[in-house]
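Only one protein chain is missing from this complex, and each of the others stays in its spot.
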Amino acid sequence: MKIITVKHIIDTCGNTDVIDLTGLVISELDKSYIKNGSVLIFVPGCTASVTTIEYEPGLKRDLPELLAKLIPEGRHYHHNKTWGDNNAHAHLRSSVFGTSLNVPFENGELLLGTWQQIVLIDFDERPRKRKVIIQLTGE
Amino acid sequence: MKIITVKHIIDTCGNTDVIDLTGLVISELDKSYIKNGSVLIFVPGCTASVTTIEYEPGLKRDLPELLAKLIPEGRHYHHNKTWGDNNAHAHLRSSVFGTSLNVPFENGELLLGTWQQIVLIDFDERPRKRKVIIQLTGE
Partner (left out) sequence: MKIITVKHIIDTCGNTDVIDLTGLVISELDKSYIKNGSVLIFVPGCTASVTTIEYEPGLKRDLPELLAKLIPEGRHYHHNKTWGDNNAHAHLRSSVFGTSLNVPFENGELLLGTWQQIVLIDFDERPRKRKVIIQLTGE
């Protein structure tokens, strides 16, 4: 069994920007020579998430529009009042979507669906440089 | 340390159908002779999720009724307009609920709560045959 942990810095636009990480994860899996196991994708931070989605332009617009209704930016939040921030909505969205994802692989191939991509979502209200952890475990 | 990866095909009714996978996961754990570790349950696909819930008829009705309010089927979505689809709501629900779950086990027993079941939820708008990945890691 081997464990390989790599870090990448990803430029985002913030504002519920959705970024496809699938190619990056496949590239790290190929370099690792690990054939069977799972990959943990984790985002250190309180205003971003990792999940899967079909990465296409329609859903990239639908997701922010949905969240503008459910967890809007402009509402009164105690977090913003306490800290002079404007990103309480981003904190709450991150907690709901979560910051860790595990994807199994076999014979060196991620077991994703045909249209399913691994994505980082940055909910913060400004562009960010985001660290993403990719940890491969297997044999 | 051993890693065992198995695939199952599950028939669903779609439309936020909730399917209990607990028996299947226990059966694979029993067959594996792995005693301590964790199991990753993953659904390849963009319109389904894996989570835990108390699997009982009341909540099986409450969950679709809740989601009909929060992420309704009939709203205008860019995804549906672009692709001529009618399942944008299913994509968005899948991203929120997530597609991976990890459950620890010890002495050959899943460490679930008494009423807690591992479930697949199929959000798509039609019946599907769903592949589910069960990956056991441990010793």
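Here the chain labels run A and B in written order, and each chain numbers its own residues starting at 1.
FYI, contacts are C-beta pairs under 8 Å (C-beta built on N, C-alpha and C of every residue); 3 or more make two chains touch, one makes a residue touch a chain.
Values in this document were obtained by computation on a predicted structure and should not be read as measured data.
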Full-complex contact with the absent chain, from B:15, B:86 or B:116: B:116
On subunit B, residues whose C-beta touches the chain left out of the figure: 1, 36-38, 51-54, 56-59, 61-63, 66, 70, 96-98, 101-104, 106, 111-113, 115-116, 137-139
Subunit A residues touching the omitted chain (full complex): 1, 3, 5, 40, 42-46, 70-71, 77-83, 88, 91-92, 94-96, 98-100, 102, 131, 133, 135, 137
